[in-house]
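Below you'll find the structure I mean.
Only one protein chain is missing; all other protein chains are in place.
Labels A, B and C are assigned to the chains in the order they are written; within every chain, residues are numbered from 1.
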Amino acid sequence: MRMDEETELVLNFAREFAEKDVAPAAALIEESGIPGELLAKAAERGYLGAVAPEDLGGASLGPAPYMALLETLASSSPSVAFYIMLQNSLVISPLLGFRGSEEAEAAVRSVADGTGSGTLLFGELLSNARAGGLKLAGGHLVGSCRYVVHPSAAFFISESQDGGLLLVRGGGSRKDSYPRLGMRGVGFCSMEFETPPAHYTRIGGRKGGWSIASTLNSASRAIAATALGIAEGALSRAVRYAAERKTFGSELRKYQPVAHALSMMQAELESMKAYLYGSAAGDAREGLAAKLLLTDAAVRASRLSMQVHGGNGYFSDYGVEKYYRDAMALEALGGNRNDDLKLLSGLMLGEGSASI
Amino acid sequence: MRMDEETELVLNFAREFAEKDVAPAAALIEESGIPGELLAKAAERGYLGAVAPEDLGGASLGPAPYMALLETLASSSPSVAFYIMLQNSLVISPLLGFRGSEEAEAAVRSVADGTGSGTLLFGELLSNARAGGLKLAGGHLVGSCRYVVHPSAAFFISESQDGGLLLVRGGGSRKDSYPRLGMRGVGFCSMEFETPPAHYTRIGGRKGGWSIASTLNSASRAIAATALGIAEGALSRAVRYAAERKTFGSELRKYQPVAHALSMMQAELESMKAYLYGSAAGDAREGLAAKLLLTDAAVRASRLSMQVHGGNGYFSDYGVEKYYRDAMALEALGGNRNDDLKLLSGLMLGEGSASI
Amino acid sequence: MDFDLPEDVVAMKKKAAEFAAREFTAAAAAEHDEGEKYPDEIRRKAFREGFLDMGNPWGMLVAMEEFCRVDPGLGLSAIVPAFGSEILMLFGSDFQKKKYLEPVMHGEKMSGFAVTDSGAGSDVAGISAALTRNEDGSYLLNGQKIFITNGGIADHFYLLARSSPPPPEKRHRGLTMVVVESAMEGFRATQLKGKLGMRATNTAELTFSNVRIPAENVIGEEGKAFYYVMTFFNISRIYVAAQALGIAQGALDRLTSYLAALRASGSAAADGEAAQFLVAEVASRIDAARLLTYRAASYLFKFTPDPVATSMAKYYAAETATYAVTRILEFMGADGVTTDMERFYRDAKIMEIWEGTSEVEKLIVARMLKEKGEGK
Partner (left out) sequence: MDFDLPEDVVAMKKKAAEFAAREFTAAAAAEHDEGEKYPDEIRRKAFREGFLDMGNPWGMLVAMEEFCRVDPGLGLSAIVPAFGSEILMLFGSDFQKKKYLEPVMHGEKMSGFAVTDSGAGSDVAGISAALTRNEDGSYLLNGQKIFITNGGIADHFYLLARSSPPPPEKRHRGLTMVVVESAMEGFRATQLKGKLGMRATNTAELTFSNVRIPAENVIGEEGKAFYYVMTFFNISRIYVAAQALGIAQGALDRLTSYLAALRASGSAAADGEAAQFLVAEVASRIDAARLLTYRAASYLFKFTPDPVATSMAKYYAAETATYAVTRILEFMGADGVTTDMERFYRDAKIMEIWEGTSEVEKLIVARMLKEKGEGK
C-alpha cells in the first residue's frame, strides 16, 4: 500500500519507537503492565495525545497517520497500542467534543503530556446483558461498572443523563479482578463508585449527540488498525519462522499447506488494510465493517502463527502466544460482536435487520 | 468506493448496457451463447476493443475503467464479461506487444470492430498435467489443445518456439465438447490443429518476454474484476430477496444468520474491491492475490446467494443458479489454482516456496 | 459399541455399488442430466433387483449412498419411486395401504410427497393449499404445491393442506394430509425445468382446482398432519444424509482417481501436500458425516428416532457434500469441470435445501438441545 507523506513519516518514527523502546519492554509489559518510563517516552513523542490538537499539547495526527501509529505499535505490543487507542479514541476524542470547557481541556492536556491518564466507562456495552452504570443519587455518583479497562486511570469518563459528560476523579474502588487473557499491559476489573460531588464534574449537557456508545462506534477504525497490527505482527513472525525452521529436511515455507495459508492470510490482510485506509473517516458502515473483518482476521492470523510455530510458539519467550491471547482480548474489549453485527446488518440491509 | 471520473463514466454506460441489452438476453446467452447482435452492440460501444488504442479502433480504457466495465457486466452476465475479458486481456493485449506488425494490428482492429474475434490457446496452463500444445512439423502447425475456450474464434493465438506469436487462422477441428458447468455463453472444447503454412503467421520472435503464461498472469486483475462482478451480482440478488421474502412471518433479512452472513460477505467484497482497484497495474503479486481472493469469494458469495434463495434459486428462471455455476467455471478457466498459489507463495515467501 | 455395518448390510452395499457401476453409465448420466429426463428403465431394474424394500431400511440407506456415489441424479431416481410412502406405513388405514401402498411396493405405481407451497418454503405451517369439507364428508382441494419430486410422474401424492384455520399462536394445528391421485379431476402437474442439478429427477408444480378427495383418503386424523409430516422428515432426512454422503464420497473417489492419473503422468501436483491435505480433510469429514448418519439411522431403525441426531446428520452431511465437491473441483480446476465432477458440484447443493434447509436443521438441534437441558 502506498501511504501519503505524513503517514510515512509517522510510520517511520513509530517503527523506531517500537523497535528501540517497546520491544525490549515486551516481557515486562506482559508481566506487570506498561512501565511508566515507556509511557513517558510515548508522551514525549506525542503518542498519548496523538489526536489532540497542538494547542492542547497533542500531535494533531490525521486519521491515517493515527491508524498507522496504532498498527505499527500493535504489531510489537498490542497492549501498548490498545492503551494509546484508549487514551485517544475513547478519552481525548469525547473530551474534544466539549472544547471551551476548562476541565475538559485540562484533562486532554494531562493525558497528552502523560501526567494523567483517563479511561471511558464503556464496559457495559461489551456485554450481552446490560446492567450497571453510574447514576446520581442525592448528589453522589453511585453505581457499579462490570468491566473497567485501565482502572488505575486518574479520571473516568461517563455519561450524564442529560447528554453531558461526567469527569470522575475519585470514589471508585476495584472489585473483581479478571483473569487476563490478553492486553495484560492494561488492567481489567469491575469497580464500584460512590463519588461525592467534589470529585466529579459535569461538562456540557443538553447537547444531545454525545454518548459512550457513539464514542465506541467512532473508534471502530482505531480498533481495526490495532487488530491489523496484531495480525501483521503474528503473521510476520510466522513468515520469518517458516523461512528458517526446517522439518523433515526442508524449510517450513516449502510445504504447500504452510505456504498457501501464510500467503493467503497475507493477501487477506493486505486487502483489509486497503479497505481500512481507503475508508472515509466519517463512514460508520465502512469503519464497522473494517473492525469486524479485522478483529476476526487477527484471531485467525494469530492462530495460524501459533500453528506454524508448533511447540515453540506455545511458550511466552517466543513472543508469539501473546498475539493469540491479545487478538481475542481485543475482539472482546473492542465492542460486543453481536451488537456490532446487528448494527452493520442495519446499515447494509436496512433498519431492523438481524433482530431475530 | 470512490472512483475517478473516467471510471464513473464508463461505469454508468456499462450499467446502461447491462440493463438494456445484456439482461434481456440473459436466458438466450445461457441457452445458445452470446447473440451476434449483442456482440455488435458491444463493439459499437468500444467494449470489444476496450484496451486497444484508438488508432486501432479501440476505446483505450485505462486499467480502472476496464476493470469497472468487466465488474459491471459480470454482475449481469458472467459470460459476457468473460468474453470481453478474453478479447481484451488474452487476445488484444498480447497482440499489442507486437505493434508495427501489420497482421497483429489488423487482428486487433478486427476484434475491436467485432468482425473477427480471437482466442488464446492458454488451456494447457489450466491443467495439473501439462501436455498438448502446437508444434511445427514440416512447415505445418500440428498438435492438440486440451482446453480451448471460444473455439468459434476467427483466429487463435499461440506461442512460437522462438518467443514470437503465432496467429492461426485455420486448420483446427473441434474434438470433445465439454459439459458446460458455466460461462455457457462462451464455448469450451478440445481441438486438434493441422494447419498448413498458408493459414498461420509468425509475428515477431526472438524477443523473449512474451509467453502465453505471462499473458494469463497479467490478466489477473481482469479476472479478479470479473469474479468481483459475479460475487456482487449473486449477493445483490440475495440482499434483495432477503428484503422481500418472508418466512415464519418475517423477512429473511431479520434473521441473524442470514443478515450476518450477507453483511459480512458484503464487507469482504468491499474490502477486496478496495484492494483490487488500489493495486498497481504492474504489480504481479497484488494482481495474483486479488484474483485468488476474489475467485474464491465469488464461489462463496454465489453459494450464499443460492442458500438464501432456497428452492427458488435452484431453478434457472430466477437467474441465481448461473452465478453458482459461473463462479466455479471462472475459477477453473482463470488459471490453475495450485500453480497460482505456488506463484503467490514464491512472491510472498521467496522462491521455491510451496514446492513440496 | 460397534461402528461397523453388519455383514448383510455390507453385502447389500456391495450389491448396490455393483448395480450402480453397471447401470449408471457415463452416457446415461449425461443424457438424463442434459435432457432433464427421469430414467424409468433404471427405476424398473432397481426395483427388480430389490433395492426398493421398505422392510429393509438399512439396505435402502446404503443403496442410496452407493447409488449417489456413482451418479446422484440417477441414483436418487432409482430409489425415489415410493417417496413419502412411509406415511402410509405409519399412519395409513388398511384401505389406504391396500389401495395405495401395495402397488407402490410392488413397483406398479409411484408416489410423491407434496408439502411445500410457493409461499411457505421451510415454514410448513404457513402453507395455503386448502381442504374444504363437502356435505357428503368428502373434501374439495384447492391450491398449489411447488418443487414436488416425482410431481410429473407419480400416480398419487400424500398431500398436506389446511383444513381449518389455526387457533392463534398454534399455527401447526388444522393441517390435514390426504392422498391425491394425479388422475383426479382438477389435478394438474407442470414439470419445472432448468434445475441446477439432480436433473434426472422429476420436479413439478402441482395445482388443484376443486379436486374432490373422498373421506377415506384422509390419512390419520384430520387436523393432526403436522405431526405426520415431522415424523416423515425424521425418516427422509436420514436418506438425504445418505445421498449427501454418497455425493461426497463420489467426489473423493474422483479426486483419488484423478491423483492416480496425475501420478502416472509424472505430475508433481499428485503428491504435493496440498493434494494430501485435501484428501485427508475431505475424507475425515466424510467419515464424521457417515458416523452421524449411521447413528441417526440406527436410532430410527430401532424405532427410537432421535430428532437431534437426525438433524445433525442431515445438516452436517449436506454441508460435507457441498464442501467436498467445492474443494475438490477447485483443486481439479479445468481438469474437473470437463468431467462429471461438474455434475457432482451441481447435484450437491440441493442437499442443503430440501427436506429441511440447513437453517431449519440447526434450529431444530438448538431448540431440542435446549429442551433436553442442553444435552447433559
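General remarks:
Following the convention adopted for this analysis, contacts are C-beta pairs under 8 Å (C-beta built on N, C-alpha and C of every residue); 3 or more make two chains touch, one makes a residue touch a chain.
Just so it is clear, the structure is predicted and the values come from calculations on it, not from any experiment.
Within the full complex, the chain left out of the display contacts the shown chains A, B, C.
Per the touch definition above, the residue from A:Ala26, A:Ala106, A:Leu126 or A:Ala243 contacting the chain not shown is A:Leu126. Contact with the chain not shown here comes from a single listed residue; of C:Ala29, C:Met198, C:Ala289 or C:Ala321, that residue is C:Ala289.
By the touch criterion stated above, the residues of subunit B touching the omitted chain are 255-257, 260.
Hidden from this view is one chain, which touches subunit C at 1-6, 252-253, 256, 260, 273, 275-277, 279-281, 283-285, 287-289, 291-292, 294-295, 298-299, 309, 311-312, 315-316, 359, 361-367, 369-370, 374-376. For subunit A, the list of residues touching the undisplayed chain reads 123, 126-131, 147, 176, 178-179, 181-182, 188, 247-249, 255, 257-258, 296, 299, 303, 306-307, 310-311, 314-317, 321, 324-325, 328-329, 331-333, 336-338, 341, 354, 356.
Everything below uses one rule, namely that only the chains that are shown with their structure count from here on.
Geometrically, the chain at the heart of the complex, using CA-atom means, is B. With every chain reduced to the mean of its CA atoms, the largest distance from subunit A is reached by C. Look at where the CA atoms of subunit B average out and do the same for subunit C: the two points lie 37 Å apart.
We define each chain's centre as the mean of its Cα atoms; on that basis subunit A and subunit B are separated by 42 Å. Chain contacts: subunit C has residues 272-274 touching two or more partner chains.
Looking at subunit B, one finds that residues 255, 341, 354, 356 touch two or more other chains.
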